[in-house]
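What you see is the complex with one protein chain gone and the rest in place.
By letter and in written order, the chains are A and B; residue numbering begins at 1 in each of them.
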Amino acid sequence: MENRPLEYDYTVAKMFMLTTIALGIVGMLIGVILAFELAFPGINTILGSGLAEFTNFSRLRPLHTDSVIFGFTVSGIFATWYYVGQRVLKVSMAESSLLMFLGKLQFWLYVITVAAVVVSLLAGETTSKEYAEFEWPIDIAIVVVWVLFGVNMFGLIGLRREKSLYISVWYYIATFLGIAMLYLFNNMEVPTWLATSAAGETHIGDWFHSVSMYAGTNDALVQWWYGHNAVAFGFTVPIVAMIYYFLPKESGQAIYSYKLSLLSFWGLMFVYLWAGGHHLLYSTVPDWVQTMGSIFSVVLILPSWGSAINMLLTMKGEWQQVAASPLIKFMVLGSTFYMFSTLEGPIQAIKSVNAIAHFTDWIVGHVHDGVLGWVGFMIMAALYHMAPRVFKREIYSKSLMASQFWIQTLGVVLYFTSMWIAGITQGMMWRAHDEFGNLAYSFIDTVTVLHPYYAIRGVGGLLYLTGFLMFAYNIYKTMTAGKRLDSEPANASPMGA
Amino acid sequence: MFHWLEKHPFFFAVGVFAAIAFAGLVEIVPNFAQQSRPVIGTTPYSTLELAGRQVYIKNSCNACHSQLIRPFKSETDRYGHYSLSGEYAYDRPFLWGSKRTGPDLHRVGNYRTTDWHENHMKDPAAIVPGSIMPKYTWLYKNVTDIDTAFAEQLTDAQFFAVPYNKPVPMKDGSTKIVKLGKSVAEANAMALAEAKIVAKDMKDQDIKDAIASGKIPEIVALIAYLNSLK
Partner (left out) sequence: MNKLYLWGIIITAAMLGFTYLSVGTSKGGLNGDIVNTLAVTGAVVLVIITVFVVIKYVRQMQTDTADGELAEESWDNIGEYKNPVPFGWAVMFLGTMIWGMWYWVLGYPVNAYSQIGEYNEDVATHDAKFNAQYASITGDRLVEMGESVFLAECKVCHGLAADGIDGQAANLNVRIQDKSVKYVVEHGSNNHILGSEMPMPDRNGLFNANTGALISDSEIDEVAKFVSGGFKDEKSAGAKVFAGVCSSCHGMDGRGMEYVAPNIREFTPTLVTNVLNHGKKGAIGTMPAFDRLNAKQKEAVGAYITSLSK
């Protein structure tokens, strides 16, 4: 058996590729709707005022964030794990029917959970905590899905033939542990039926309602310890796992420096968690927690940049590949956006800068140059690389991919530049006093100036969504109509015209 | 050592966990030890206010509105005294928000009124030209879920020692007691009594009729909550 090449089994990976694309479309479509609702509030009643309860900005916003995070991104993480994991550990899912079963179980439970999330958010069932909106029954389902993911991960690791763990696996392990810890502690809540049954009454109100275990400032502290690190272990760590595999694999280059990988990884692990205080600057949490958040945010630049630089240096001398392959372009520009947002974040974490930036669209801009330019690009690149190998067909169209790249790049640029200007403008207007020492602007004055920027952002988002639809189409055509391959390409993915 | 860890996944995972768990302990535990205590004048939410708070959450008002006044001259000029930790002692969950698409609301009860909210929530742009806030017309029709609010109060009282039925010190030296219903029926009756007071300042005849027939539209609970933010 050792002499035969391994036949990897991508069944589960394929399933999650599907949800990555489907939920990406849903999430980004809602994002575009949200963007236009702020520019043109009439759109709040897009399906008529009778349905406005479900289509207005505030009801849809959590649906956007949760479908892109827990839908698109998390699916992408699962899909890539079930692909990368087998290959760098040199073990096939087909070797263990138990793991195979658990993988499929994880997928179907995940789908059911997503459905429950959509229904409950549309109905307004939310606990209000950002990126942790769900009530406890859904929390439990999410924990089960996550545990199944962990069992699979450690199951595969247990069966591995490759003795030592590849860098990507470090990051996947960290993803699993980080999210598990954060999610559990942030979602501690007491279901109200516990109290009502003790009071001798049964079924008072909604059975799924709960009360947060933490109150006020403590609650905020736990929430942003979670919120910040959910970004870390959802938008950074697993995406770094992807780029460490897909960039060298697609380009055929060796990783530039093991030492840099090592220092970046452990640096990131240690430093990231301290930085959460930057979401609470000038709030009522103790000054020292805030100061800690600022300091560690700045220190965090280097472990973050370490990975990005390692990737850029891996491409040293390979400019012709960057120029020729849109797939590699996605990853190189992705690293660049990663560098941009991990410098922008620390700058926004400096107290005096945060005094302006916090609560404004500059933060939203920061979010999206990270998620669109880095997370989105990287997940799409990963799926493009996987497609020919899991479907055993050539990528349907290279030129489509190339136009997609430029359309989406323009989209990201429009998005973050408009939000950056909107945020700084509004932040300054909020602070402005006139010659008499009175506030210079009423709140609404600071809203109406943003109109053009909101419109530009909407256009940027629409371009990005268009690109994503091109991506979906390209993958679909690859699955169904791409030229068949009889052997797996070693690196550079084959693409049709 | 690192090479060794990379060959021993269990210890590798332990190492990662230690690295990431450490910061949380240092940052969060000390603050919990000195739990946020209510400042004088902070009272638990009445049933109707809490129901209004649930309406606020259900509609994710926190997506656009913060409830945290930072200690800057420009913010205290605009919204009033900067927020104090103890004022949030009964806030489960906290509702600070992270984006101010609309203004802060932590003390909106001081400078906006029932009738203003009534007009504004129905059609914000009609009152504030250029407003991008959605119209919340369904709040005028949907009936408030008082039962769930009452269940939440019971939970607060039982699990978190929130002082319902107990004298709470006020700023002027007096004390105030926020009552907790003894049964679902009593809680509903108390909420209705409170709703009548709010509705007296409202103009919409449908609202007045609904209240008269014993139903509390969500807007009434929401306004009771907004008025309590001081």
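One rule holds for everything that comes next: contacts are C-beta pairs under 8 Å (C-beta built on N, C-alpha and C of every residue); 3 or more make two chains touch, one makes a residue touch a chain.
These figures come from a predicted structure and were not determined experimentally.
Undergrad: In the full complex, which of A:33, A:52, A:88 or A:381 touches the chain missing from this view?
TA: Of the candidates A:33, A:52, A:88 or A:381, A:88 is in touch with the missing chain.
Undergrad: Write down which of A:357, A:462 or A:475 is the residue touching the left-out chain.
TA: Checking each option in A:357, A:462 or A:475, the one touching the absent chain turns out to be A:357.
Undergrad: From the list A:100, A:312 or A:485, pick the residue that touches the absent chain.
TA: The missing chain is touched by A:312.
Undergrad: Quick one: which of A:340, A:377, A:415 or A:454 touches the chain that's been left out?
TA: A:340
Undergrad: Among A:197, A:403 or A:417, which one is in touch with the chain left out?
TA: Only one of A:197, A:403 or A:417 touches the chain omitted from view, namely A:417.
Undergrad: In the full complex, which bits of subunit B touch the chain not displayed? Write them out.
TA: Residues in contact with the chain left out: 71-73, 76-80, 82, 110-116, 119, 126-129, 201.
Undergrad: May I ask you to list the residues on subunit A that touch the chain which is not drawn?
TA: So the residues of subunit A touching the unseen chain are 87-88, 90, 162, 164, 166, 245, 248-249, 253-261, 263, 267, 282, 287-288, 290-291, 294-296, 298-299, 301-303, 305-306, 309, 312-319, 322, 336, 339-340, 343-344, 347-348, 350-353, 355-357, 417, 420-421, 424-429, 431-434, 436-445, 449, 490.
Note that only the chains that are shown with their structure count from here on.
Undergrad: Hey, how far is the Cα centre of subunit A from the one of subunit B, in Å?
TA: Going by mean C-alpha positions, subunit A sits 29 Å from subunit B.
Undergrad: Sort out for me which residues of subunit A touch subunit B in the complex.
TA: 37-38, 41, 44-45, 49, 52-53, 56-59, 61-62, 124-130, 154, 157-158, 163-165, 170, 173-174, 177-178, 181, 185, 190, 192-196, 198-199, 201, 204-206, 209, 211-212, 214-223, 225, 229, 262, 266, 269-270, 272-274, 276-277, 279, 282-286, 289, 292, 355, 358-360, 363-364, 430-433, 438-439, 443-444, 447-448
Undergrad: Any idea which subunit B residues touch subunit A in the complex?
TA: 2-3, 6-7, 9, 12-13, 16-17, 19-24, 27-28, 31-32, 35-36, 57-64, 66, 68, 70-75, 77-78, 83-103, 125, 128-138, 145, 147-152, 154-160, 183-184
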